[in-house]
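A single protein chain has been omitted; all remaining protein chains appear in their positions.
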Amino acid sequence: MTVAQPASDVFERLESEVRSYCRGWPAVFDRANGSRLYDENDRPYLDFFSGAGALNYGHNNPVLKRALLDYLERDGVAHALDMSTAAKRTFLETFQDTVLAPRDLPYKVMFPGPAGTNAVEAALKLARKVKGREAVVFFTNAFHGMSLGSLAVTGNAFKRAGAGIPLVHATPMPYDERPDGREPGFLWFERLLASEGSGLDTPAAVIVETVQGEGGINVARAEWLRGLADLCRRRDMLLIVDDIQMGCGRTGAFFSFEEAGITPDIVTLAKSVSGYGLPMALTLFRPELDIWEPGEHNGTFRGFNPAFVTATAALEEYWRDGRLEKQTLARGDQVEQALLAVAADRPGPAPDVRGRGLAWGMEFADPSRATAVCARAFELGLLLETSGPEDQVAKLFPPLTIGDEELEEGLALFGRAVRETERPPRSADRS
Amino acid sequence: MTVAQPASDVFERLESEVRSYCRGWPAVFDRANGSRLYDENDRPYLDFFSGAGALNYGHNNPVLKRALLDYLERDGVAHALDMSTAAKRTFLETFQDTVLAPRDLPYKVMFPGPAGTNAVEAALKLARKVKGREAVVFFTNAFHGMSLGSLAVTGNAFKRAGAGIPLVHATPMPYDERPDGREPGFLWFERLLASEGSGLDTPAAVIVETVQGEGGINVARAEWLRGLADLCRRRDMLLIVDDIQMGCGRTGAFFSFEEAGITPDIVTLAKSVSGYGLPMALTLFRPELDIWEPGEHNGTFRGFNPAFVTATAALEEYWRDGRLEKQTLARGDQVEQALLAVAADRPGPAPDVRGRGLAWGMEFADPSRATAVCARAFELGLLLETSGPEDQVAKLFPPLTIGDEELEEGLALFGRAVRETERPPRSADRS
Amino acid sequence: MTVAQPASDVFERLESEVRSYCRGWPAVFDRANGSRLYDENDRPYLDFFSGAGALNYGHNNPVLKRALLDYLERDGVAHALDMSTAAKRTFLETFQDTVLAPRDLPYKVMFPGPAGTNAVEAALKLARKVKGREAVVFFTNAFHGMSLGSLAVTGNAFKRAGAGIPLVHATPMPYDERPDGREPGFLWFERLLASEGSGLDTPAAVIVETVQGEGGINVARAEWLRGLADLCRRRDMLLIVDDIQMGCGRTGAFFSFEEAGITPDIVTLAKSVSGYGLPMALTLFRPELDIWEPGEHNGTFRGFNPAFVTATAALEEYWRDGRLEKQTLARGDQVEQALLAVAADRPGPAPDVRGRGLAWGMEFADPSRATAVCARAFELGLLLETSGPEDQVAKLFPPLTIGDEELEEGLALFGRAVRETERPPRSADRS
Partner (left out) sequence: MTVAQPASDVFERLESEVRSYCRGWPAVFDRANGSRLYDENDRPYLDFFSGAGALNYGHNNPVLKRALLDYLERDGVAHALDMSTAAKRTFLETFQDTVLAPRDLPYKVMFPGPAGTNAVEAALKLARKVKGREAVVFFTNAFHGMSLGSLAVTGNAFKRAGAGIPLVHATPMPYDERPDGREPGFLWFERLLASEGSGLDTPAAVIVETVQGEGGINVARAEWLRGLADLCRRRDMLLIVDDIQMGCGRTGAFFSFEEAGITPDIVTLAKSVSGYGLPMALTLFRPELDIWEPGEHNGTFRGFNPAFVTATAALEEYWRDGRLEKQTLARGDQVEQALLAVAADRPGPAPDVRGRGLAWGMEFADPSRATAVCARAFELGLLLETSGPEDQVAKLFPPLTIGDEELEEGLALFGRAVRETERPPRSADRS
């Protein structure tokens, strides 16, 4: 099969070298629908990537599309900073009714700007302002964004180096490790907090992902999250759950932390919150933390009303009842079984399979293998990304709304990509 | 006249106290068209604010709307990270043809994320990476954004305090002052750079707005900008022009720095670049600065294709020829004459009138006056904001596409708001 | 017994509240000799504190005193910045002959200023300059000094808070813990260094005390120090041993790291290096690290020649042969036996006894007990300090030159102070 070459190289001539996904997927995409993207030669690709979690409801979801077109056609206000609008009111009411109230979550809602990193910046600013302290704790392999505040709590050394200044006021701690492992629970973190001589300045907050999507699909156990919430409470630190990638149903429930039964002090949402890939982000926090002064944090694109419209439609369609959540959990089991079969089937050491809901990863002993698997998958018409500090994990992120057959098809293609990237055993390996 | 009260107080109950514009404009807006917004009671407001510069082509511009609806209807890919898409290619080619090539600008184009502050963060990161230095110089009353990197180069003390950490690696310098004034040119800045004993670490870059939109409509003279560009060249500092608010034709030309005949090393664009209020931002830089590694800066909403579509439509409609630029300059003269007349007509010290293109401000001796003027204007059906560190400036920012009659109407309402906020002379004033 | 009251309260009226030792020891000292201090009423105190390690050879050691008086009487140059002087040359040659050469240590010698914290500042500056990185790792309960660079690598929260700015570029790691314990070796540190996603920026250096004198007389095992040296080598970090308190024979050998058989890249010395309590400090480093430019670090009191004279006399007297080292180790055993006997003899949980050479600590389960023991010891005529983040450790630091009978006397007084601070069992305890 021949990969379609871009008809023009304006991307290479004009776009910065910083571009990245386009290098692994050398196609020019044109249209999209549900779980499929089409390049300009109309070649279809099955999407097991979902915009890094921004397209949980699939591409151009027809329900959301209808709402969006209606709004645009009738000249609903498009851009409104943080003015009050009818679209925002409807969104707030729907978010309250379908998300917050049923879960007894007391949060105030802040529109911090359109991107996830804006939501994280706002969360960190608020936490520091509330506690009057600078220090924040994050976890190894965390990813929280590219602006300076978010980057300082991101683990990836390559991304960090891009800052051009030393990143400070942030200390990494070990992410959840298994009790069979070498470090149970919060041994080190708790000890640092307990001692007046530890050298760790008391943090204003701890920021955590329940599943590290960029860091390698590392899954924190519910008991670890509960332990963390308890530690934060005991040590007067705010708990920030960054649910940008794992929220909006990716792990089953609307919020990924629901399974653990915790109530974070601050939550960030973005990616799939608008449901249609429209830039929109939220920072949620307990009402007693809402000590912002009017305008103390602002930004031009906080009031992107078409996103409120699609966000509302998505909540109405998918979160009035528990069907999507149940379906996601069921499909998660399906994916897990398939991946375990793929893993078991291979010669050599079995890759590690892990995930929650519809966020799954397969980690290979040879880190370069994951990249090879994704490249082969692309040739086979399946979009798949790597994850982890060494890109050692193949990440499976299908839309939550994917059809059963599409899911089976994608898993089959994935299995084939794994098989077809096996290196033939070298003679040296046999001796 | 009675101001329509919001039908519900979900905003007060649920939205964070950080909300701001909605406080000065106590209406719930629903739809918009050209230069007018309508609240849910269908009351029209003439918009002299233009989304803080994000709506230079007016609300829901019909040409852009048509392109946007067509794209959405045919299921053009909506969200695509930094994958290559047909919509992005068309945008890049059009940007090259209508903006860069005619101006002999050699820039590479980076999509840094959807908001202006993302563009500034990327610019600062790149400048520091290129020069291997941390220090950056900014100017008093500058506004560059709310994430930590951008906030450190923003002047406003209230916004800075929101950071919750000390903002470092950035030093303020005096913004352009008139030669009749007390500090000519770059006396202090140049002296600091010239001395090995000054205590100013050599900056990687200088970031500047040609007109400070948030800082009080402070207008830098072309010769000052040329002097700054020369200083940067002589002292090996990169010149970053933040054209987020003043670019896309606000001052007449597409880039606000064209009038000065300079070529900045890095340029940031956002707000009106999509033309329709859709979140989109660009960071432009000389090709030799493009030392980014693939993926070194990333973000979920860098590839918001509907914004590429409207951005392309706006370039085709308004920047294939010089008509919009000419019209903006002509209308600028019109605004200036009207404002000078308003200023001259009043008793007491004449307010200061200043601006370029269709960015104008009137600064009152009594800072609270500007707020009063805006409040009265709202009652009269005119949306108008304050600017400056003490909100002492009334800021006039009509859409560039405003009709002649609308412009006259708005200016008349503004004059009335000024007149009707005059305090009657107190007896104490007479004695 | 009545404690002599100060004859005047000029200390309270005029000296800052920051004064500290004088509060626990409410006497006005006047003269001193060997292991004894005398207050102005000529009451003697046996010194088990030794100027926090600055008086390893006792007070006003007669051999050093003679050399000092001779030098001063003949108008030897007293103050000379970093000019070459005969006294400095003699010191350098003697240091080379008695300390560096016999141990095959290749160090260059820097005079960084008179205090220990100056030596640490110079060490950190040099390490960062050599490696071109900002980050430094230190250990929980470390103490390295009070100027900003040193304070940032000091664990004590109370001292850190005195900085008035956030202390950055430094990350704490767990100090040596026993393998029976919960964290073997460098598990966490090594893992952070090994991962590209850990969020720990690669450190320029690691700074460590072999025994933490202020942090609670915590003793690192030789194998842990060897492991640390190996880790530094493998991960391209410089190893700085801060031997300010434990060097100059306190643990037996001249350098406290000799026992572990390691050669740090940088070593700091101060306190007892002059031998007479005269302010003097050294920073030693491998010659290939000596990339300082002339004058890049300076200071007024780097060339305090009387200190060079006493330092030379001390080296000649005590370090030409191995007698002092042997004697210190033997007396260390003696102290250990005595302390274990004291600890075993008591009802309730036995306090922890630990130390090396003549640096010993007894940690009490009830932290306030250590303060009570020191207060009672003072009443009994024995000077003794607490140590540790909660002042929970009684610290025994007799001069290395203490006489046998004095040592026995002091240990007996200590035992008595421990006994006499036992709380009588409360009836509540019995129930």
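As written, the chain order gives the labels A, B and C, with residue 1 at the start of each chain.
FYI, contacts are C-beta pairs under 8 Å (C-beta built on N, C-alpha and C of every residue); 3 or more make two chains touch, one makes a residue touch a chain.
It should be emphasised that the depicted structure is a prediction, and the values quoted were computed from it without experimental measurement.
What chain C contributes to its contact with the hidden chain is residues 6, 8, 10-11, 14-23, 25-33, 37, 40, 51-55, 59-60, 65, 68-69, 72-89, 92-93, 95-96, 108-111, 113-118, 121-122, 124-129, 134, 145-150, 152, 158-159, 161-166, 169, 204, 244, 270-271, 276-279, 283, 285, 290-301, 304, 306.
Chain B residues in contact with the hidden partner, per the touch definition given at the top, are 134-135, 138-142, 153-158, 160, 166-172, 174, 182-183, 187-188, 191-192, 195-202, 215-216, 388-390. Where chain A meets the missing chain, the touching residues are 165-166.
Here is the rule we use: only the chains that are shown with their structure count from here on.
Taken as a graph of touching chains, this assembly is complete, with every chain in contact with every other.
Superposition angle, chain B onto chain C, using Cα atoms only: 180 degrees, a multiple of 5 between 0 and 180.
Closest to the protein's overall CA centre, chain by chain, comes A. Averaging C-alpha coordinates per chain places the centre of chain B 58 Å away from that of chain C. Under the contact definition stated at the top, the residues of chain A that touch 2 or more other chains are 134, 158, 166, 169.
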